[in-house]
Every structure is written in C-alpha cells, then in structure tokens.
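Okay, structure first, notes after.
Shown here: the complex without one of its protein chains, the others still in place.
Chain nomenclature is as follows: A and B, assigned in order of appearance, with residue numbering initiated at 1 for each chain independently.
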Amino acid sequence: MTLTDDVTLALLLAGCGFYLAGTVGLLRFPDVFCRLHALTKADNLGLFLVCSGLAVHSGEARVVSLLLLIWLVGLLAATVSAHLIARHAHQHLATSPEDSNEQR
Amino acid sequence: MTLFLLDGLIVVGLVTLAYQAVSSRSLFRGIIHFVVFGLTMALAWARVGAPDLAMAEAAIGAGLTGALMLVAYRRLVEGRSDSPADPAPAQSRLALPIAIGSGLLVGVIGLSALFSEVEPAQAGQAVLSELQQVDLGNPITAVLLLYRGLDTLLEVAVLLTAFLAARAVAGADGGEGSATTPAPETPMVGALLAVVIPLTVLVAIHLLRAGSYEPGGAFQGGAVLAGAGVLLILSGRIAATPVAGPLIRMGLLAGLVSFMLIGLVPLLKGSPLLALPGLWAVYFIETAMMLSIAITLILLFAGGGGLKRGRNG
Partner (left out) sequence: MTAQPNQRDRAAIRTSLAWFVQAFVVLMLIWVALNGLSGFRAGLAAAAAGATVGTYFARGQPYPWRPLKWLAFTVFFVIESVRGGVDVAARALRPTLRIDPLFEPHPITIPPGLPTTLLTSFISLLPGTLSVRLRERDHELIVHALTPGSMASVTRLERVLAWIFDAERADG
C-alpha cells in the first residue's frame, strides 16, 4: 500500500473511532445536555477526519472542495440542531418540577 | 472477505431496523427507526452500484418521508394531548403467517436470482453503445428520457395524481394545524436558513445538470429542492393555503405538460411518439420535472393546496 493509502486508512479509522466515542457518550452520559456535548463534538471531529481521509485518498480538487462543503454544512446542521434540542429540553426543565441539579 | 462482512452488516441492520420500525410500542421510535432504515437502504443501493437510487432513497425515503411522518405524528399526538403510553394493539393472528410467507417469498426470489444463469444484458449493451451517439454520459438518464420515456411520463402523472388524491382526502382543510411551529425566538434558525437555502437551490440545480453524465437528475434535484421547501415551512417562511394560486398550479403541471407537448410534436413530423427532438428537449423536460416534483412534495408536506409567504417571511 502506498503512503496515501496508509494516511487515508489512519484518518478513516480515527474518524470512526471518534464516532464510536460519540455513541459511547450517548449511551453513558446521564442527561440530554451531556449527550448533546458528545454528539456535536465527537461526531464533528469524526466527520472532519473522515472527510480528510477521503480528500487525501482522491486528490482531485473537485472532490476535496465537495468534501469541504460537506464538512461545513454538517457542522452547521449539527450545531443548530443541538442548540434547538437543548433549548427545547431546557424549557421543559423549567416547566417541570424537577430541579436541574438533580439530573446528574 | 471484508466486503462480505460489510454486506452482512447492512443486511442485518436492515432487517433489525425494519422489525423495530414496525414493532416499536412508541410510535415516535418507530418513525425514527424507519428514517434510519431509509438511510441504511441508501447505503445498500450504493453498495450494489446504483448511486442514483441511493441518492433518491436518501432524499425522499429517509428525508422527506421522515419529515412527513413526523408531522403526521405531531398532529396525531396533539389531538390526544397527554395520554399515557397506549397499550400495544392486539397482535393479529395473521401477523405470523404473513411474516413467514413474506420471508419465504424474499428468500425464494433471492436464491433464484443467485443461482440463475446471468444472461448477457442485451438491452443494457444496446443503450451503452447508443450512448456515444447521443452525447449523454449517464445511461440512467438516457433510459429514463430517451428509451423508456413513456415510463417516466407516467411516473410524473402518477405523482400528480397522488397529490390530487391527497388533496381529496384532506378536504377543504388547507393550512390550519399546519406544520409550522410558533416563531422560534432564536436567531439561530434564521442564520441556518440564510446559509442553507441558497446552497440547497444550488445543489439541486447542480444535481439536475449533473444527471446528464453522472448520478443525478430531475428526481434527485427535485427531492433536494423539496427539502429546502420543508425547512422554509417548518420555520414559518412559507405557509399553506387552501387553494393553489396560478404560479403554483403552473409549477405543478410544468413537468407533465411539457413532457407531453414535446412528446407529441414528433407525431406531426412522422416520428414515433416521445422521440425527443434533441438534447435541449431532455434538459428542458428535466428542469420542468424537477420543479414539479419539488412543488408536489412541498405541497404534500405543507398539507394545503397552495403556498404563500408565511408570518416570519
């Protein structure tokens, strides 16, 4: 395998690793806000690494710019969805009798 | 070996997700499982070498259908307000026999496909050799519009009919209890839309144009455009009206009418029906179809007959 293939493989594996970590966080963290942390940050880093790996693998300017666009739009979607979900959950917290500090 | 593992994972995933989608006690969970099922199906299509289908499945099957189901779910749930989890409906006695029968059917078809002799694909070869003369790079588009144009024409007609049927079922009820949420007091939604909407329009037109020589085309572009419309409806920039205005009506009919008219013209010159006069006809019809498909899908989601600028626009 060439050097390009090695780098691609490493980046893709790292990306999948971060996706896995995000999913583990989704399962382990106690409440919806912490889970959102795991999903936005780990998954976005995973996306960045996967896109980088694919960009390295293809080498064409067209594919690289497409992957860059995909990464940016993926980021935007993730951060806005996370904010909206957090906002909704926060409003529900405020109206329900549970105290937010009890959600450990 | 690894490919076999990948295929196995996809198959197991599909079956599990399908089962979960159907048998979940919570309707919401079932819907989410269905959306993920659509995405895994897109993966399966890509794996068997059908990228056009994969794109269409991801956009329509997972994206738009998912949005439609969530809107339907919200209207159902709103109608019932806080009810505790409903007891699961009693399982019909036919469920098990039907499940076994379907499984056997799929198995028999699959096995016979595996063990039958693969005859050389004659029609496909003919298309590929004709492709040189036609200057269309994507054999799928050539088949859809040049060689089996009647099928595509009928598909567009079916879409329009489905829309009319949905309107008939919905009755005169257009727009009340529609899909819009109350105005979200956060500028994040506006910021998201400002970036996503122009980009979506560009990507849709890119997909449309790319359909000539690589995976893409009118259906994929239309589905992506419909996605933008769904976003606009959800954020209140577009609202549904009971009756369609003239612009919307023209948009709905553009695909079907242009395809029919351009298809009828060759009859006057003695060529067979739907022998399109040139590549320009293909581009024109595809653009018109993309618009019609997008507007139909958006109207189906909006639940009304027409569209207008919403309160937040």
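Details
We adopt the following convention: a contact is a pair of C-beta atoms (placed from the backbone, for glycine too) under 8 Å apart; a residue touches a chain by one contact, two chains touch by 3 or more.
Note that this is a predicted model, so its numbers are computed, not measured.
Here is the thing to keep in mind: the chain we left out touches A, B in the whole complex. Interface note: of B:L232, B:I248 or B:A288, the residue touching the hidden chain in the full complex is B:L232. Of the candidate positions B:V48, B:V77, B:L154 or B:A191, contact with the hidden chain is made by B:A191. Within the complete assembly, residues 17-18, 21-22, 24-25, 28-31, 33-34, 36-38, 40-42, 44-46, 48, 61-62, 65-66, 69, 75-76, 78-80, 82-83, 86-87, 90-91, 100, 104 of subunit A touch the chain that is not shown. As for the chain not pictured, it touches subunit B at residues 185-188, 190-191, 193-202, 205-206, 209, 228, 232, 237-238, 309, 313.
The definition used in the following text is that only the chains that are shown with their structure count from here on.
With centres taken as mean Cα positions, subunit B sits 27 Å from subunit A. For subunit A in complex with subunit B, the residues that touch the partner chain are 73, 76-77, 80, 83-84, 87. Interface residues of subunit B, counted against subunit A in their complex, comprise 184, 186, 188-189, 191-192, 195-196, 199.
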